[in-house]
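Here it is, the structure in full.
Every protein chain but one is kept in place in this view of the complex.
When the chains are written out, they are named A and B in that same order, and each has its own residue count from 1.
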Amino acid sequence: MVPTTETVLGVFAHVDTTVHALEELRAKGYHDLTVYTPVPVHEIEEVLERDRPVSRVRLFTLIGGLTGAVSGFLLTIWSALVWGLTTGGKPVVSIPPFVVIAFELTILFGGLATLIGMVVLGRLPRLAPSPTFDPRFTNDRFGVAVHCATGRGGSVREILRGAGAEEVRP
Amino acid sequence: MNRRDFFKIVATSGATAAVAGCQQTTEHILPLVVPNEQLVPGVASWFATVCRECPAGCGVLARNREGRVVKLEGNPDHPVNQGALCVRGQAALQGLYHPERFAGPQIWEAGSLRPAAWDVAQKAVGDRIAALRSAGKGRAIALVSQLESGSLGALLDRWARALGARPRVTLEPFGYEALRAANRIAFGRDAIPYHAVEDAEVVLSFGADFLETWLSNVNHARGFARMHTFRDGRAGTFIHVEPRQSLTASNADEWVRNAPGTEGLLALAILKAMIDGGLADRRFAEAVAQVDVKKAAEQCGVTVETIKHLAKVFGHAKPGLALGGGVAVTGANATQTQVAINLLNAAAGNVGKTVRFGPDSAYGRVTPFAEVAQLAQAMRAGEIDVLLLGPGVNPAFTLPGGLRFAEAARKVGLVVSFANQPDDTTALAHVILPDTHWLESWGDYAPREGVLGLLQPTMAPVRDAKQMGDALLGIARAVLGTEEGRGPLPWTTFEQYLKAQWAPVVKANWAAALQQGGAWKDVAAAAVTAKTAAVDPAPAKLEGEAGGFVLLPYPSLRFYDGRGASRAWLQETPDTMTQAVWDAWVEIATETAAKLGIAQGDVVRVSSPHGALELPAYVSATLHPQAVAIPIGHRYASYHVPRYVAASPGGANPMALLGPAADPASGGAAFLSVRVTLAKTATRRPLAILQATHDQHQRELAQHVDLRAAREQALRGRHGEEAHVSMYPEKTYPGYRWGLAIDVDACIGCQACAVACQAENNVPVVGKAQAAYGRQLHWLRIERWAEGKAAHPTNLFVPMLCQHCEVAPCEPVCPVFAAYRTDEGLNAQVYNRCVGTRYCGNNCPYHVRRFNWFQHEFPAPLEVQLNPDVTVRQLGVMEKCTMCVQRIMAGKDHARDEKRPVKDGDILTACQQTCPTQAITFGNLKDDTSTVTQLARSPRGYHSLEELGTRPSVTYLRKVVREHA
Partner (left out) sequence: MSDSPPTSPTFADVNRDVLRTLGPPGNLYFAWMSVVALILAGGILAWTGQIWWGMGMAGKRVPQQWAMYITTFVFWIGIGHAGTLISAILYLFRARWRTSIYRAAEAMTIFAVLTAGLFPLIHAGRMWFAYFLVPYPNQRDLWPNFRSPLVWDVFAISTYLTISTVFFIVGLIPDIAAVRDASTGWRRRIYALLSLGWEGSDSQWRHYRRAYGLFAALATPLVLSVHSVVSWDFAMALVPGWHSTLFAPFFVDGAIFSGFAMVLVLVLPMRHFFKLHAYIQDKHLDAMGKLILVTGLVLTYFYVCEIFTTLYSGDEFDKASLFWKVTKSYAWALWTMYFCNCVAPLILFWKKARTSPVVLYVVSILVLIGMWFERFNIIVPSLGHAFYPWAWGIYVPTLTDTSIVIGSFAWFLLLFLGFIKVMPSLSIVEVKETLPPPLKDRVHGPHH
């Protein structure tokens, strides 16, 4: 049977043309877009971020960091109490040195959590390349993939070409 | 039941056990072939016996674990050493387990010693003797033994008589003939009296190294501690006269450096001054009539004031004690010097008080050197065909080179040695009948009248050995053709003979005597009258170039006459004064060194008319510029090379430089008899010196207090606990809190504790190169700190060991809890846990933590000596003093068995136990009544590097210095 949606890809050489295309598409009510860029481009983000929440990576970081701090203190204090050995006439639970351990664990867990956050939210790792991806996108080309209902492809192509796409497919 | 009773009981039980062990000789000593009920695994048996490392004859308790002796301690009941032992005694174990002990009898065949069966070897000797007898040439048989004052000596004499041999020669390199001769002259008594150091108020020693080797060093050290150590406001005075600052000299409150050989003159000058000052018996005036104090002062190189001052101090002493000895008093004028000293004692009224005839020393029986020289003569003349050399004698090494003993020995048809390990003399022997080590032997020894010590086997022989007595009885039977039980020597074994000798003494109490380690009674002082004849005070005549330096060959505390030198422990024990290990040296005065351009470590050729030695130089600020000094007795055992020292440097024994000269009056060997010349060679042999500097740099590691101040403080009494400022709660101790108190005033730097620690705690030997590079593993070290003028310093000795700090810098830095503080106040070190970061070592301000840089081995069978109660440490771990935690455990177990807490004195650390001056005290710091607590609160108490706030559990007590010193 015929798929209900189709995807049109426009390849651009310039940022301004890409941005122009995106503005056009949005104006025409095409919101399901995937933009490929070799570098993060401020102007493009401008357009796309308008109706998106801030990335939730920082939430991972926060939780990771707190876990680190807590486990740091738990480990040091608990393990010191297991045998309760005195060294250098200092109390068995001597907090100041334990702070160092807690601090390091905070950073460690925080960092690892951030990594996980990035990987999970960024849908990584991606084993097979997505159909609309083109190797040039990691070099010097910009790509705009529009997912639209079947039959709307024509008008999309026009918009893309009109905006100055070097190439439009299919 | 206290510790002593405990010893006694196990000693008896053990004795029988060892007899069994002694019968069967076996190559390897474990396991006991005849297991016996006395040896309970894990429980030590103690055997009482007598130390034979030197003729002092100290009582010993040998600790036997599972059939092997692992530690020696002084016998607390023995009157000579009263529980203490010296370095040599502690190191005797390394003679017992010496890697080079003869595996069995040896016979010289085709240019080398070959193992032989006992009967074969004995037959070889017996046949030769029989032949001589049948030829009527009994006089061609000579028997030489070390000083044997007991049954063995008697048996040897019987043996010699029975076989028509020459009278036995008792060979002791240090024979003190001059003392005897002088007593003969001055008191009409050919004997060496008992010198009651402990009862003297002032000891005035003319070169007598009585804290090192002179007569009976442990006994003297005990006495010295009693007379000299500051105790409730009282302390005696010790003045020492010697051209060189020996260890004994450095313990003196006043050391007078005189010109070599002028002791007699100085003694007379002092006597003169005393008489002039009305401080001495006028009857002696004529004896010193012709002495001019001023001239004497010039000749002796001291000031008139000094002489007057000495006269005053000695004259006021009630009583005093003048001693004469050491190398400077063994010249051609030795007897005259000793007479002068005798007069001093007589005039001051010390005779009978501190100089007691009656309990005379066994040294009185030593054959004078002159007669030994005659024997050598006879040997050279071919008059001797069989020469039997007992254990402990090494004439080829210990006799003056000028006597050329080795050469003479080659003229002897059959040289028989009873030594149990190779030395210079066994190299000349044709037959070797290895004697058992004294720890494996029966016997007895009387160091002085009234003291009769018993030797018993403390374990089965380590090697196939036979007691000299047994061997000789066997030979005699063969020669005389008598069967057992008949003839002039009816005894089957020496043990039988011994018991027969003791029967009248002990009656039925043989076991009791064994327990006690002998039998002793007080001997009343015999009255003597002093002749007041004049004395010729002329200094000793010396051979050699007039421009040369006077040679002072002095007996070594560590090696005695060389008997100790084959013990690696003693080689690695620093000579306290120089802190040098593993090498001999020639001590050269700074002035001389500067003149000849000699730097420390330069190899110097020392030449006398009789020989030459090449030794590294030790530049000394204290030595008399006219003298050079060399310690006697240094040699290496062949297993030391190359394991511990790169190469054997060859001859190092100054005896080689001496002539055959003897003191005519006494027939004693003249140690002070040659001048030597020095020539710097191209080579260098830096000495391994363990202490970087003797200057404290104002760090107050060794502290002292003036006698007057000490008295005042003592009157003001104990100062309380010092209050600590701390952010943390005070550490509490649920049970005991162990601590040590170390009296710097009592420590004489004899190193006995250091070796005791090494023996007790399985501390390995590392060798010269490693020790020189600060890698020795001693847990306990004796430091010498010098204060005042370099040429005339006051020396303080500090035994330094783990301070077991309450706020220990080493503990918190250890990442793995290998170091932590126990609930009993110990600073524990868990070897299994240690990963060897060495952080603790860096952070210990006292540098008492030692690291195993290599995997150190214990060459067989020395590993048998290892204390089973102490871990042997592995490569890469940190180790240190544990305050003998194994002894603490044992003490607590013992107390628990008796359902009581540990009492003061129950537990003795190894160092404390052996200390001749009782400078170290261990105990419970929580117990206000314990000795250690009392001492810790003494006004003299201080902590090393107190300002660091480490709060050590070790308290040092300040040395008390005399006003005039």
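Couple of notes before you dig in:
As a working rule, a contact is a pair of C-beta atoms (placed from the backbone, for glycine too) under 8 Å apart; a residue touches a chain by one contact, two chains touch by 3 or more.
A quick note: this is a predicted structure, and the numbers were derived from the prediction, not measured.
Of A:5, A:55 or A:150, it is A:55 that touches the chain left out of the display.
Across B:135, B:816, B:860 or B:889, the residue that sits in touch with the chain not pictured is B:816. Residues of chain A in contact with the chain left out of this view: 13-17, 33-41, 43-45, 48-49, 52, 54-55, 57-58, 61, 65, 75-76, 79-80, 82-83, 85, 87-88, 90, 94, 97-98, 100-101, 103-105, 107-108, 110-112, 114-115, 117-119, 121-130, 133, 135-140, 164. Residues of chain B in contact with the chain left out of this view: 691-693, 695-699, 701, 770, 773-775, 781, 783, 800, 809, 812-817, 833-839, 841-843, 845-847, 850-855, 874-878, 945, 948.
Everything below uses one rule, namely that only the chains that are shown with their structure count from here on.
Between the CA-based centres of chain A and chain B the separation comes to 84 Å, rounded to the whole angstrom.
Taken in their complex, chain B has these residues touching chain A: 726, 728-729, 731, 806-809, 811-814, 817, 819-821, 951. Touching chain B in their complex are the following residues of chain A: 83, 85-91.
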